[in-house]
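In this view, the complex is presented without one of its protein chains, the others remaining in place.
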Amino acid sequence: MAQLSYREAVSRGIAQEMARDGRVMLIGEDIGGAGGVFKTTGGLSEQFGRTRVVDTPISEQAILGAAMGAAMTGLRPIAEIMFADFFAVCWDIVVNEIAKMRYMTNGQVTMPLVIKSGNGGSLRMGAQHSQSVENWAMAVPGLKVVTPSTPLDVVGLMAAAVRCDDPVLFFEHKGLYASKGEVPDGEIVDELGKAAIRRPGKDATVLALGLMVGRALDAAEELAREGIDVEVIDVRSLVPLDTQTLLTSISRTGRLFTVEENPRLLGWGAEIASIAADECFWDLDMPIRRITTPHIPLPSADSLEDAVLPSVDRIVQDVRKGVYL
Amino acid sequence: MAQLSYREAVSRGIAQEMARDGRVMLIGEDIGGAGGVFKTTGGLSEQFGRTRVVDTPISEQAILGAAMGAAMTGLRPIAEIMFADFFAVCWDIVVNEIAKMRYMTNGQVTMPLVIKSGNGGSLRMGAQHSQSVENWAMAVPGLKVVTPSTPLDVVGLMAAAVRCDDPVLFFEHKGLYASKGEVPDGEIVDELGKAAIRRPGKDATVLALGLMVGRALDAAEELAREGIDVEVIDVRSLVPLDTQTLLTSISRTGRLFTVEENPRLLGWGAEIASIAADECFWDLDMPIRRITTPHIPLPSADSLEDAVLPSVDRIVQDVRKGVYL
Amino acid sequence: MTAIRTEHEYGAHPSVLPPAASTAQDDLDIAPAVRLDLYRRLEELRQFEKRAYDLFMQQLVKGTSHLSLGMEAISAGFGGAMRKDDYTFATYRGHAHTLSRGVPMAPVLAELLGRANGLMGGKGGSMHLTSVEHGVLGSYAIIGAHLCVANGAAWSAQVRGSGQVTVCFFGDGTTNIGAFHEALNYAAVFSLPVVFVCENNLYMEYTSIAEITAVPSPAADRAAAYGLPAIKIDGNDVDVVYRTAADALELARSGGGPSLIEAVTYRHGGHSRADPGKYRPAGEVEAWLAYDPLTIYRARLARLGVAESELDVIRGDVAQAVDEATEEAKNGRLPDVESAFTDVWADGGSQWRN
Partner (left out) sequence: MTAIRTEHEYGAHPSVLPPAASTAQDDLDIAPAVRLDLYRRLEELRQFEKRAYDLFMQQLVKGTSHLSLGMEAISAGFGGAMRKDDYTFATYRGHAHTLSRGVPMAPVLAELLGRANGLMGGKGGSMHLTSVEHGVLGSYAIIGAHLCVANGAAWSAQVRGSGQVTVCFFGDGTTNIGAFHEALNYAAVFSLPVVFVCENNLYMEYTSIAEITAVPSPAADRAAAYGLPAIKIDGNDVDVVYRTAADALELARSGGGPSLIEAVTYRHGGHSRADPGKYRPAGEVEAWLAYDPLTIYRARLARLGVAESELDVIRGDVAQAVDEATEEAKNGRLPDVESAFTDVWADGGSQWRN
């Protein structure tokens, strides 16, 4: 058992899989020699050598194309897209090629690859380096989508992603890289498609992802002091979506809140809200409330960024208001 | 008054605006000499000349970059992205640059441009040439998003889009290009952000977009014969979203169905469902039902494509089932 | 050669004419059996696509389709030169590249018809022909991406030390998209065993490549930007293509890295099914129709002493094969609706929730 930072957990997870399986490769910009811009790949180039840990040019399409072609022919690459905002420069390869290839070929092709990326805000990096874009990926059939919120989940979900024969988009939250948590020794393998109940509760279900999980938990603590007992679920995996866990909770509490870092329109919570409004309709005791960043680009000044990302305060207020409705 | 095809309406709308305002330019691949791959720009190069109607290389990033830079400095360009699926090759310019520039510069920059594109399925073009991707755009703050379903709306919304000082993504439905409708003579200017009630009804609200509007109307006819009186609303504009019209109808009928051509997860209906599940909660009489293409890439064979796109039959069945719940 | 008018229905642009008759290449060192094999390939590709065209006309092919009639020498030459386990990456204009790797005609035709016996069960269609079994790792319908993907297959072969070479075909218009640039630089930097083949048929869809490209040779004039030699060849001469292909494959196989080959050719028809091709000067079309890869190759084989009757036998055999494939394809049933829901995921299904 060791205290690991979230960023160390990334390289721990990758190292575990690279050591296990020689077909696993890592490619990306500045990931090798210097251990990555977020230091999530430190030591890997030394441990596995420059043929398995490849520093690339600034060519995101070439990077993902290389990963895709290699995945189709026997390797199991992990590719890094440095900031998730940069998915936009290689979106074609992700959504039109990687996501669709197996289907279009009627199953002739298998696509075991992972795309890891630094996602999300709170670091005052402005509109082009702070976006939460899991919802972009969730909207595209053929992509699996995970966002770990703890170092332990980072290791386990990375292992699960690498072992999965489908393409997995692995969203690391940049605002969590410095956070720490206990990670047991030995091999860790988690499962894709499973949400985690982080705090059981009976009055309302609060769904959160990534950086928002901690804020939701903090809000739950505060609400508990007022006698409101909130269940906080870390969604973890958007595709596959653990509707069993989510809908069971929603039906039980009768109240649904989502805490989404993404801008409002078509955040991941919209899909879950629409499922709940269908399948849990008769169990719902109050309107479904989505707590999101407003539908704006992210401002860079610290005071402004803090004002627009869902905060503990805002979660507390919105849940309180909703529950007493 | 003339019978115009949807594709003719596109060039009529553009011609109206180019004639009115010398700052309006049209650029894209194969749009000039030969009048466009979908023949939506026929005659414009002859009428307005090669400096205002520009045939470009296959360089979608360069095309949208040119449109953006020109919009920032006094022109009002219309750019064509031939198939909406190709937005993925230039998504960075759309979502990270065009959408955010005004905000990041605190309003120093204005971005009056239109991106027109052939969207949607039913033409047996397979997974990479058939997607409905309005939802990709709806998810990004800073973009306005419209999809006309009739020739008249094509003209009027194109005019509104060109006159708008914000970037507008103008989704033409490829499956409607050959459809015809009455279009009055003279200048036509519509308004962004307005839905249209295509068929008033009292038992349920059915929201549809693009090609799905006709199918929803056909389904409504069939349901009417069974005594189910459905209100069909053509959403037309996803951003801005005419929540007044939509929510008023939903609250009145108490029943909401969306008919979405996009694959299930995070289709535009998810957002509206989540709004309705919040703001119309106490008026809803039954679960919200989304009728969408399943969450799969589109197959190319005609029989398979027909089986997966929402059909009149499927709409009838799902609405019938929902209403009698 | 007739005089060339440069006007066409929508304007005018400079015509590009084919080279003079290619007798100069008669003495390329290519074995007679190889030459007959190349001829057979040309016939297969030509006759197959003519049949595909007829089936469009009969409304049996539903979606769009892009023929390479007139461009067969490139796929034939490469198909003849490639090793069985080499990889092919093609475009939406990929019938010929697919067939030339030994993929049978019937499933390809059935795929065009949207039948269950289609190469991808009707899920891919004309633009996405793929036969992993034959090394055809896909046909890609959005310009540019597949050059990057081809690098990946080449990287994998390099890592596995398999000696496989990846060949990636694309058009002249494709040289102006960003992915082309990224792919070429990447391949050169990592010395990947990949051969990039630009089929320069002088047009993108309706626009003359010369009008929207900063250099006269869209691929060859870019080679130096990646430290590669400029290779520009007659893409209608199957012997020239074969020889160039063999050299580039050998270079890649022996660790010499990528090549970029520009093969100049012409499509006889429009860009796709719907296109009459009226943006092309009539004289240009005529000249290239005359410089047909089959015509010039039959003439060469005759000069080299092959009996016309021998060639006619091949032609006849191919005709029969195309007829049989047509029957087989037409007899295919429609795909089961359930098949639309398979193979999104590796578990065979399309579930996104539990």
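A, B and C label the chains in the order they appear, each numbered from 1.
Rule of thumb we're sticking to: a residue touches a chain if its C-beta (ideal position, glycine included) is under 8 Å from a C-beta of that chain, and two chains touch if they have at least 3 such contacts.
Predicted model, so just to flag it, every value in this text is computed and none were measured.
The shown chains contacted by the absent chain are A, B, C, with contact judged over the whole complex. Contact with the chain that does not appear here is found for just one residue of C:A21, C:M57, C:A225 or C:A274, C:A225.
Of the listed residues B:S122, B:S179, B:T243 or B:S311, the one in contact with the hidden chain in the full complex is B:T243. Residue-wise, the contact with the chain that is not shown comes from A:A88, picked out of A:A9, A:A88, A:L211 or A:I288.
Taking the complete complex into account, C:A188 is the one of C:A188, C:M204 or C:L301 that touches the chain left out.
Although one chain is not shown, part of chain A still touches it, namely residues 29-30, 32-35, 37, 45, 55-61, 85-86, 88-89, 123-129, 264-265, 294-297, 299-304, 307-308. Touch with the hidden chain on the side of chain B covers residues 25, 51, 54, 56-57, 59-75, 77, 92-93, 96-97, 101-112, 141-142, 164-166, 193, 239-244. In the full complex, chain C touches the omitted chain through residues 144, 176-182, 184-185, 188-189, 211-215, 221-222, 224-228.
In this text, only the chains that are shown with their structure count from here on.
Centroid distances from chain A, each centroid being the mean of CA atoms, peak for C. Rounded to whole angstrom, the centroid-to-centroid distance between chain A and chain B, based on C-alpha atoms, equals 30 Å. Put simply, the C-alpha centre of chain B and that of chain C have 35 angstrom between them.
Centroids built from CA atoms put chain C at 41 Å from chain A.
Of all residues in chain B, those touching 2 or more other chains are 85-86, 88-89, 126-128, 265, 295-297, 299, listed in ascending order.
Residue positions 123-124, 128, 140, 142, 144-145, 178-179, 339, 344, 350, 352 of chain C are each in touch with at least two other chains.
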